[in-house]
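Sharing a structure with you now.
What you see is the complex with one protein chain gone and the rest in place.
Up next, chain A:
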Amino acid sequence: MAIYMINRILLAIPMLLVVSFLTFILINLSPLDPAEVVLQAQGVPVITSELLAQTRQELGMDKPFLMQYVDWIIACLQFDFGHSYVTGQPVWSLLAPAFVNTLKLTVISSFVIIILSVLLGVLCALNEGKLLDQSLRGISFFLTSMPSYWLAALMVWYFSVKLDLLPTSGMGSLQHYILPVIIITVSYSGIYFRVVRSSMLNNLHQDYVLYSRACGLPERRIILHIVRNSLQVSVSVFCMAVPIILGSTVVIENVFAWPGLGSLSVRAILGRDFPIIQAYVLILAAAFVLFNALSDIINAWMNPKLRNDL
């Protein structure tokens, strides 16, 4: 098991390198000349070719492409993502607080989503085909298919403007979390609750359930067995939910003016602030790779079949 964990973590390193390289290429494919962007952002009136060449040299862009990548990745490893083209501040000083804010929202939302999905999934599976199951599935389908920004606007209008119960935007008190968390939960629980439900149903029809019943075990105990086995399957899906939500907060953060990664990245994209975009994409990609490894490890740890083979 320990060997498997180390292997899995080691495997994540080349994946991270590949991902970071792809990130770097994608950003550099942009037709814009970063030097020009920097000069424009600094409000230089006349951009001469000498000025451009000089800026390029400052940015290290006269070096070969691969060298640029190596320089960049080494700097990134030291949490030095360069300086913002627009404000000149270190990217890290902008990124770190935003990342923390987004993380708070993500962790709380993921937590609510997981609890809700497990509860609803188990409830629906145990009432398969009955009214409760069908109506919950119907409602979740309806809510999941609604665009989240629209839902957000609707809820802000109702709860914040009309009833004046909750703040419309920003973050500070706990109340600020309520609407964004609800909207993220509503948009994502549908998917995860289906995963739990179908894996419950899959287990419900297994032979071991029949045999446990034949042995006279009460239904309550049997359900505990089924839930444990179903969650084993769902854990990896839940692990991947965290980076997915991390990336999807862009929309919600912009609606609620949440000072997080999402808002920062949108501003960076509009201002063509390449270092920030690059760092943002890199962080998200790294989150995917890391949570992927984490989900494999948890899976192996929870599943006795895998645990012993490794």
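Here is the rule we go by: a contact is a pair of C-beta atoms (placed from the backbone, for glycine too) under 8 Å apart; a residue touches a chain by one contact, two chains touch by 3 or more; residues count from 1.
The working rule: contacts and distances are computed from a predicted model.
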**Item:** Protein that the absent chain corresponds to, by UniProt name, given "Electron transfer flavoprotein subunit beta", "Nickel import ATP-binding protein NikD", "ParA family protein" or "succinate dehydrogenase"
**Value:** "Nickel import ATP-binding protein NikD"
**Message:** Can you tell me which of A:L132, A:I191 or A:L217 touches the chain that was removed from the display?
**Reply:** A:L217
**Request:** Using the touch definition up top, pick the residue from A:N229, A:S265 or A:S295 that touches the left-out chain.
**Result:** A:N229
**Request:** For chain A, enumerate the residues touching the unshown chain of the complex.
**Result:** 206-208, 210-218, 221, 225, 228-229, 232, 302-305, 308
